[in-house]
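Sharing a structure with you now.
For this view, one protein chain was removed and the others were kept in their places.
Take a look at subunit A:
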Amino acid sequence: MTAQPPDPDAQFAAAPERPQILAPPPQRSRGMAMLIEHPTLWIGLALLVLVTLMAILAPLIAPHDPAALNPAFRVKPPSAEAWFGTDMLGRDIFSRTVYGARVSLIVGAGVAVCASIFGLAIGVLSGFLRWADNIVMRVMDGLMSIPAILLAIALMTLMRGGSVFNVILAITIAEIPRVARLTRSVVLSVREQPYVEAGTACGTSTLGIIWRHIMPNTLAPLTVQATYICASAMITEAILSFIGAGMPSSVPSWGNIMAEGRALWQVKPSIVFFPAIFLSVTVLAVNLLGDGLRDAVDPRLAKQV
């Protein structure tokens, strides 16, 4: 050795003092810091919380039964009695819009969760098993080549009949390939990391490697992707309902309200207008949340868009 430290033993003797060199843990929690640094995150989150509260408290907020007919009081403009006016059957559009948030949120969240879980499983599988990769990813390419909305319409037709479950299932199948691709790309890059090799050298099983080393790394990009999927699922649900392929027309969903207002669009645009505003704001909220999350999770991507 050409360069000896002055006294190597001093290094070891000093060991117990070491923690003092390390910075004290930050006082503010990580979550709070994230919110303050990324305004889009908290604006999106705040809007989404408002819409969610509206959906949960719908029976308290809505002044009327969303399904109650009132033929004598139909196609009225917004007034103190019916804030957003009434539709062609005299139903209160404000109450229907408030209840409609439930469908959108359930479908959005349901699709985001289901597509993430299945997409993650498929992505990890094809990232890890080389023989499965070619087959699985070609199937995913095939699914991706069909526009999501067309695929969802086709699946809804196959399943005969709209229900929340069927709508979630149809949109999930259309969204899975995107998650699978994302997960696969993360798995392919993480599995080459030296710490994965070190894990193998430590005797960790393949499942242990996936669970402890690879999955945690997919979590951040997956969360961001899930918010985008949530937003796009809400739009797809509205489109499905609008063209009559989604929720049964008895259910007040934003797509259904718009579909019913379509015929009267030229005389009473307010029927379409209000649910459309709510849909736009909710989708915007989820997208803002997603953008904020992406910036917080991966600062390198933040300035690109």
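As a working rule, contacts are C-beta pairs under 8 Å (C-beta built on N, C-alpha and C of every residue); 3 or more make two chains touch, one makes a residue touch a chain; residues count from 1.
To be clear about the criterion, contacts and distances are computed from a predicted model.
**Q** Given the options "Response regulator", "Coenzyme F420-reducing hydrogenase alpha subunit", "Amino acid/amide ABC transporter membrane protein 1, HAAT family" or "Peptide/nickel transport system ATP-binding protein", say which is the protein name UniProt records for the missing chain.
**A** "Peptide/nickel transport system ATP-binding protein"
**Q** Pick from A:Pro59, A:Pro77, A:Gly208 or A:Pro269: which residue touches the chain that isn't shown?
**A** Once the missing chain is taken into account, the touching residue is A:Gly208.
**Q** Considering the complete complex, identify which of A:Gly199, A:Pro275 or A:Gly292 is in touch with the unshown chain.
**A** From the options A:Gly199, A:Pro275 or A:Gly292, the contact with the absent chain belongs to A:Gly199.
**Q** Even though one chain is hidden, which residues of subunit A still touch it in the full complex?
**A** Residues of subunit A in contact with the hidden chain: 1-5, 8, 11-12, 15-19, 22-23, 134, 193-195, 197-206, 208, 212-213, 216-217.
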